[in-house]
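Below are the C-alpha cells for one structure; questions will follow.
One protein chain is absent from this view; the other protein chains keep their places.
For clarity, chains are labelled A, B and C in written order, and residue numbers in each chain start from 1.
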C-alpha cells in the first residue's frame, strides 16, 4: 500500500468544494473532527434511498437488510480491532457517552466507598467530570496524575498514587490539547499489577494509528466515529465481557429487555443490554465505509506523513520569536499547540481564518491543562492524512503574518 | 395547501428505488420509522461536503457556519412547536434517551421515597423500564392505569389512582401498538389539579399531527426525529424551564460545563447543561429540512388521507372471517393492529413480505399490551402520508391470500 | 436401508424444482409443517427453545437403539415449523457423524437461500446449528 496524499484528498469532497472567505479551505482542526470520504457520505444517502427501516424488530426484508448491515458494522469493527468478540462492542453516541456509561455502571457493580479512581491532569473534560460525579455518588476519591512541563505524564509520581487504594484508572492514550502519545501500555500494566481496572480514552488515537485492542488488553476502550473519518452521532465502548456482563444496564427501554411486566423486567444479553431505543442506524451502517477507507491506506505511512507535516510546521513556527509551544514530547501525533506571547489565541485564530485556515483556539475542553500552563487558551493546529506540505507552508506564512499584525 | 399524494411520493426516493423480493416496496411500517424526503438526505450530504466541522467551539468560519445551522434547527423547532423558548429544547439521541434523562434527573431534584409515578398499561417499554428503575433507586411506587378492551385508557380508574400520592405522570399521546389517540389534555389537566408534573411521550404523535406544545402545556415532551421524516440518531426533550433549571445534569463532559477544576466543576446554562460531547451535528442540521417538509404540507389534510386509508384497510380486513382487531378506539392514527385467529403473526408478516409489503409483527416493545390481549404478538400495518389507496387494496388482497394459505 | 442425507437432499431439491413461484413453495413448506409428527408435550421446555427466532421453536433429539438420532421439533408459527420440518426430513434417523459432517445446500438450491442470513427472523441458521450440535453430543457419547 502506497501513500499518495493527492489520491487521498480526492476522496474528501469538502477539500475541493468548500471555500472560506473566498479562499480554499485549509482544514487543520482534525482533532475536533475529521472530514469524511465520499464513500461514507454516499453510504448514508444510499441507506436512506434504498433500505431505511428500523432494525432488530422486523420480519420484512427491508428491516432484515438494515439489521444485517447494521450488525456487519459491529463485525467489521471487531475485525478491525484485531479480532475481538463483536458482542463486546457497544454502540453509543460518542466517546463522552461511552465514558458516562462506564462511570455510571462500573462503580455500582464493583466499587465501594473509599476506593479511589485515578485520572491524569491532561484528560479531556469528558474523562474528568463523569468521574467527579461518580466519586460524589459513591463516596470515592479522585486522584490526579500530574503532567510535566513537556506535557507528559509524570511517571515519577505514579507509584505513590498507586499505593492509595486505586481501583480504577481512566486515562487518554493521546492528549487532544497537547498531542502527547502516552505510554499507555505502562499504565495498563500498572493497573494489572495492583488489580485495578483501566479505561483508555482512544478518541484522539483512532484517527492516527491502528488499534490492536487485543494486545493493548485494557478493560474498556472508548472512541468516536467522527474523529476517524466517520459520521457524527456515533461512538463506541469496547469492554471486557466478564465486566460488561456484571455491570447493570445504563439507559433502559426497548431492545435491551428480555421480558417486561409491571412487576419485573429482565434484561437482554450483550451487546443489547447496553443499547436501547432506535439506534443511529444510518450512522452505524455508513461507518463500515470509514473502516474500509482506513483499511485501504497504510496507517504507518500515513503516520510518517503526518509526522513530517508536524515537524515542518514546528520548525517553521520556531522561526517566529513570539511563538511558545505547548506539548513538546518526542512522542506526539500531529497536533501542534502554540501561542504568540502576549496575544490572545482568539486573535490568531481570527487572522488565520481570514486566510482560509481552520485551527482551533480556546481551552480544548481541557481547562486543567490551561491552568497548568497559565494561559486562557491555546492555538491548536492538528493535521490529518489529507493535509499537505503546501498547506503547512501557507500556515507558517500565515502565522508570521499574524505575528506581524498582532505583536507590534 | 393542497394534498396530492403523488407529489409527496416523488419526494421520497425509497418509494421508487427500493424493491423487495423483486416487487415494488409497499412500506407500512411507518410507526417503527418513517422514510425520509430527498431534501433531508441531500442536506446530510451537503453538510459533509461543504461545512463539516465541530460546533460551539471554533472561531473558524466552518465551525461558525455549522454552529449557526445547528442552532437554527433549535430555533426552527421552537417555532414549529408554536413558539416555545429555544433553550427549553434539548437534543438527545432519541425518545428513549429523553425519557431516561428525565427519569434520572427529575426524581433527584423533586421526588422523595413514598411518592408515586403513574404510567399506563399501553406504554412503550421506553416509557416503562426507566420509571421502574427510578422507582427502585428512589423508593418510589409505580402505578399503572389499565386500558379497556378497545385499547383506551380506563378513565374510570383514574380518580382512585390519583388519590395515591402521585407526583409524576408519564404517558404516551398516541399508542404505537394500538394507534389510540389518548385524551392527553384530560391527563395534563388531571396532573395540574393534583399538583403533579407530567411527561408526554409524543413519539407516535409527531408524524401525524402538528403539536402545539404551548397549549398542551405538559411539563416534558419527548419525541424522535426518525419518526417524523428526519434522520436516525436524533431526538428531543422539551421541558419547562423552571424544572430543567433545577434538575441536575445527566451526562457530563465537554460543552455542558462552565468551569472545570479537579476540586469543583460548575455547569453551563440551558440547553447546554443537558448536552455534552460532540452532538449529532449532521443529523440536527438536516432535521431542519424535515420541519420544512412538514411545513409545506397541510397536516390536517394529510390526517384525513391517512384516516381514509385506515378506514379502507379496516373495512377490507373485516371481510376476512379469521381477522381479529386490536385497538378499536374511534380516536386513532393510521395504525391497524390485527391477527388471524390461530395464526402466528410471524407467518402473516412472512407472506406479506414475499409480496413486497413491509408490516411489523411482534410485541412492538409493548409486552404488557400483549399480556393484556393474551397474544404472543400482533401484526401492525401503519400508514403514512405517502401511502396510497392502491397500496391498501393490494395489502387487503394479500392478507386474504395469507388467510387462505395459513388458515386451512 | 435408510436413504443417505445427500439422497434426501436431492429428492427435496427435485420436489421444489417443479415450483417456481414463492406461493407454491410456501404452500409446500406449510404442508411440511402440518405433517410434522406431534411434539411430545414433556419436551416443551425453555431449554429446548432455539434462540434467534421471532416465533418459538423447539428442537430435541433422541438416540435410538441403532445409533441413529431421532429428532422432534415444533414451532408456534407454521412457516417456521415447515422450515424445521424440511431440515428434519433430511436429518432424521441418520447417524450422528453423518449429521455433523453433512453439507447443507438445498436451501440455496430451492431458492430459499435468503432465509439463511443471520438476521432472518425465522432463525433457520440457528435451527441447523442446534440439530448439528445435538448430533455432536451424541457422537461423543
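Structural remarks
Note that in this section a residue touches a chain if its C-beta (ideal position, glycine included) is under 8 Å from a C-beta of that chain, and two chains touch if they have at least 3 such contacts.
Remember, predicted model here, so these are calculated numbers, not experimental data.
Contacts of the undisplayed chain with the visible chains, over the whole complex, involve A, B.
Looking at B:39, B:67 or B:157, the residue that reaches the missing chain in the full complex is B:67.
Across B:59, B:111 or B:247, the residue that sits in touch with the chain not pictured is B:59.
The missing chain, though absent from the display, is touched by one residue of A:39, A:157, A:328 or A:354; that residue is A:354. Residue-level contact of chain A with the missing chain is found at 21, 343-344, 346-347, 350-351, 354, 361-362, 376-377, 401, 405-406.
Residues 58-59, 61, 64, 67-68, 71 are the ones on chain B that touch the missing chain.
By definition in this document, only the chains that are shown with their structure count from here on.
Ranked by separation of Cα centres from chain B, the top chain is C. Between A-C and B-C, more C-beta contact pairs are found at B-C.
Each chain gets one centre point, the mean of its Cα atoms, and the points for chain A and chain C are 47 Å apart.
Across the assembly, chain B contributes residues 21, 346, 350, 361-362 that each touch 2 or more other chains.
In chain C, the residues that touch at least two other chains are 54, 121-122.
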